[in-house]
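Data block below; observations after.
The complex appears here minus one protein chain, its other protein chains still in place.
Going by the order they are written in, the chains are A, B and C; count residues from 1 in each one.
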Amino acid sequence: MSVMSGIESESDSGSIMNITVLYFASLADEANCQQETVSVSASTSLADLYQHLSQKHGFSHSQSELRVAINDYFAKWSDQIQDGDSVVFISPVSGG
Amino acid sequence: MSVMSGIESESDSGSIMNITVLYFASLADEANCQQETVSVSASTSLADLYQHLSQKHGFSHSQSELRVAINDYFAKWSDQIQDGDSVVFISPVSGG
Amino acid sequence: MTDNVPMTDSVPTTNDVHSHSMTIKRSVEEVYQLAERDGFALLDIAIDEDRLKRTLDNDSCGAFVCFEGRVRNHNNATSVDRLTYYGYDDLAINQGRAIIEQAKQRFEITHAIAIHRIGALEIGDVAVWVGVVSAHRYPAFDACRWILDTIKADIPVWKQEYYENDSSKWLSNNG
Partner (left out) sequence: MTDNVPMTDSVPTTNDVHSHSMTIKRSVEEVYQLAERDGFALLDIAIDEDRLKRTLDNDSCGAFVCFEGRVRNHNNATSVDRLTYYGYDDLAINQGRAIIEQAKQRFEITHAIAIHRIGALEIGDVAVWVGVVSAHRYPAFDACRWILDTIKADIPVWKQEYYENDSSKWLSNNG
């Protein structure tokens, strides 16, 4: 699998999505930020997005350990993301 | 089965027990009292005692519906009572 | 069944046949001390739930579960105006102590306290309170439910409900 980082693609605005990614708990520690905006190709999958960010930040969680939320609701990993969506990868919770 | 009411036996103090019987709930209504002292022959059983009092007061509960306590602890119907004991017949409870 | 039968009876000493079971003999302070020590007491005034909860506070306990049984405005389809609980206090506290002891043996709990109120209660009043603290949550839930069920089955307390038409009825938990 290839991870591309192509500024040139941004000129084709129809194929670019800006995704806000929020981080919590150990993912925030590892990303060293609360949130970032990521520009990705249209129809980028959630799995692709996590793999990219995982390589960038060195996340210790594998995707199988995480849940994912889109726009403040839990989502399935197979759900499509849209331009402007907010995405959060949810590491194992420990409330209660 | 016979129920005897013999004052003459009281002269034989060795064979007489004085039992305090307390009444609660519907038994108190039917006995129309909170408690009474009953003089019975030595080794009178709890079942005999209840049958006597039931005939006297017209209790609506059969013995099988009741539990019994001796000296403020639940007892078995087969337990012996002693002179000076306090006995309570416990109609079905409804706390909570 | 033997031939030893009752012989003579005394006369009733009072006409108010329930007054002995509507109030308790000890003071309120003594009731809460008894509840703290033995885990169970009857009380003839409103239950101070916050006080019982504070009594159960314990830094080693991550879980607190409590149950409050309140007087409902209905029983099945019948509208209830008020009700009165009557209790046999001396037996209740002996049996209650045994129930709390048994709960501590059966479940991994740190402490438990239960109080049953007697006397005349209004709709919404708390009739019975059961609180349990434990390190982990499931034993607290299990013990709280078991204590409540056992209180309802074994503690000598009787409930008389009064209805809108002025009738009343003795109830049974097993009827």
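Heads up, the rule we're going with is that contacts are C-beta pairs under 8 Å (C-beta built on N, C-alpha and C of every residue); 3 or more make two chains touch, one makes a residue touch a chain.
Worth saying up front: this structure is predicted, and the values here are computed from it rather than measured.
Asker: Checking the contacts here: which visible chains does the omitted one touch?
Answerer: If we consider the entire complex, the absent chain touches A, C.
Asker: To test your reading of the contact rule: which positions on subunit A touch the chain that is missing from view?
Answerer: For subunit A, the residues touching the absent chain are 1-7, 9-10, 16, 22-26, 28-29, 31-45, 47-49, 51-53, 56, 69, 72-74, 88, 90-96.
Asker: Can you name the residues of subunit C that touch the chain not displayed here?
Answerer: 50, 57, 59-74, 123-124, 135, 137-138, 140-141, 144-145, 148
In the analysis below, only the chains that are shown with their structure count from here on.
Asker: Need the CA-centroid distance for the pair subunit A / subunit C, whole Å please.
Answerer: The answer is 56 Å.
Asker: On a C-alpha centroid basis, what's the spacing between subunit B and subunit C, in Å?
Answerer: Their C-alpha centroids are separated by 25 Å.
Asker: Hey, how far is the Cα centre of subunit A from the one of subunit B, in Å?
Answerer: 79
Asker: Enumerate the residues of subunit C that touch no fewer than two other chains.
Answerer: none
Asker: Two or more other chains touching the same residue: where does that happen in subunit B?
Answerer: In subunit B, no residue touches at least two other chains, as defined above.
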